[in-house]
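One structure coming up, written as structure tokens, with questions to follow.
Only one protein chain is missing from this complex, and each of the others stays in its spot.
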């Protein structure tokens, strides 16, 4: 294939256009049984918090038509163990790494960024603001332009690194462009979108919500049209803001839709569960899709659907 | 079957629990080739506007994973022709009829309600506030608690009938409970939810949005978990507000999820396109689902998932 | 007759050039007219495809069977191509408004592109049964994409084949030979089915040569039964007013001189209910 698939997210050059989506590839190690993760655009790690975290009660998942719900509740080992084990493994294996962070309040985000700013091997930061703010009656940071901006300003103020800071946006808002504007002004280098949609399945035998956490996040191809729309809207409003696109990408054809809508690179999430080789397969398919349409590079297609 | 499937939406008694969803059964006539529409809970007609309306350019639809996008743009004959032809046919065939109305501004909703208040055969009004307000830069009424309430207050002020007024809510909001509160205070007898989610598909050959209207509404089983969640949230906050539930219902099992989450009755939309007999089949399946779990009536199950 | 939803067992599925010919057991089917279509469910249990696929009815025997011809193309038709004899599929048929047949035994031309020939043998038989002269033009991009040549030769008075690449018959388009044919036989009606661009060209040639035309259009359909309004195109009514007509129930067959071909995929500004300057 003679199509140039390299791309970038702000200052971060990516040799390949497909990344893993946060929470859908842990920290890369398990996935390395199915492919060389150092050849991916990057591994975006599961959102890490300051403290170890047990997550929510099970069941934590429900399959839904062309999608699934999850309510993991950010189970993770905490930042210390993450640095010692996960990040160390990623570095040792030369994996381009974007670390996803999540906090219960603005300060925790700042603290995580401060810690990560000091260590090697962090090629980018994805700030998962699609989690509840315990200090604001559990309202999700990403659902409010002010708290979203506060998180980003705080992270930015301690982030003395060239590695880009991305804000991960939630689609569960009346106006996603407003949120994108707000985090752009607060200084992000790009946005990741979309996170899951809030959903629920009822267990009609037990007559209660099926998931231990009651509600869960809807992901997978079911939500793809929502993701494409959100990316298209944000790219139209902020054409210079790099976008890492995600939401139900299953094939190179899907990935091309995201790129054409304005994403500079894509993350593969839920589809990995059914097809662990998907991040590599999709990059390859994307190359073929571009080639068959006569394009020489991925970069010339970014946002192209806005011109017609 | 000895399960009582009758139900109600405010003052309107329904002999069957399944209705058609607005825009998915025109005004009932075409569907009557596949079943007796007078045996359905009701036919909810395609949203009608004051004037005839051509709708949007084609393509108007795209199939998506377990769903579809549509951008019909409310094509319709206008209220006058609707009364003469569609409503007349529905009356002549003894069909319980909920008329869905849409306006470009608050006054048009009021005008439509005024006209419909005077005619016979309108058993309920569904106010489709999920359409753009031309006087507010195209913002959708249902995305703003104030304009949503204005529409409802205006309709209510001219609606001198016992037939219930339902507000049709959009899921594309940060907080659907806030909107439900707002329309409840403005005097609705119930809410219909959910309308479609805003989505987009890109035609990567033509490198532009596939739909003539660029964006479209996402419907079908793909969005079912979002609908169940929205209904659960609104029923939790406003347990006495009747809910007409819809969003991807394909089977009696799905319908039971909606009822358990808090819906008093359900509308069948997109699934009708693939299976025109679905509204009848689903009512039947719902009866069997209830029976097999030992329930005697649908009414005892409404909102039951909130008790556990 | 009104359409029925039926579960049908596949009797056979056989390749014919680039196409597949599927014969279905359809004990519930009534009389079918040429131009009627069938809507087929695809994807099976738990499948992610909600919408039916539309196919012209190729043949049908009341109370017995129904045939379609299809091209494996996107996801749904590819799935259909994996089905085998003995498998069950769900169809709705017959749907749509068929070709309007002449009352008089006039000379007719049938023009079809690719699988657009699927309904044409049935049509040719009907026309011949009414004493009409029937000349046929079948076109395709290449030989394998031709359909029905032999069958139509068995029914029609003449059959001309055109292919874009010259692999069969005359190199060129169906419209390259149509005007001559109409002139030569003094044909009064042209029946056409195929891609929209072909139909547009055929309708013009017919009109320019004083013939009446009936065109079976192909628009994306979500429901196929008239309830969703996705399948519309601008068609001029008897009253001279352009309306966005549903191709599934008002068509798929329209008078060629009534479809506003240049405006397909748009809403002409003079259409009934079109947006007015300054909003509706």
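Labels for the chains are A, B and C, by order of writing; each one numbers its residues from 1.
By definition in this document, contacts are C-beta pairs under 8 Å (C-beta built on N, C-alpha and C of every residue); 3 or more make two chains touch, one makes a residue touch a chain.
Remember, it's a predicted structure, so these values are computed and weren't measured experimentally.
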item: Touching the absent chain when the full complex is considered, from C:3, C:17, C:35 or C:48; value: C:48
item: Residue of A:75, A:136 or A:161 touching the missing chain in the full complex; value: A:75
item: Given C:61, C:78 or C:183, the one touching the chain that is not displayed; value: C:78
item: Selected residue (touches chain absent from view) among A:60, A:181 or A:208; value: A:60
item: Chain A residues that touch the omitted chain in the full complex; value: 23-26, 30-31, 33-34, 46, 49, 51-61, 63, 65-68, 70, 72, 75-78, 104, 134, 212, 220-221, 270-277
item: Absent-chain interface as seen on chain C, which is shown; value: 42-49, 75-76, 78-79, 82
item: Residues of chain B in contact with the chain not shown; value: 65-66, 221
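By definition in this document, only the chains that are shown with their structure count from here on.
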item: Number of hops, chain A to chain C, where each hop joins two touching chains; value: 1
item: Relative to chain A, chain with the most remote C-alpha centre; value: C
item: Closest chain to global C-alpha mean, per-chain Cα centroids; value: B
item: Inter-chain centre distance, chain A versus chain C - centres from mean C-alpha coordinates, in Å; value: 46
item: Euclidean distance of C-alpha centroids - chain A vs chain B, Å; value: 34
item: Chain B, residues touching no fewer than two other chains; value: 65-67, 220-221
item: Residues within chain C bordering two or more other chains; value: 48
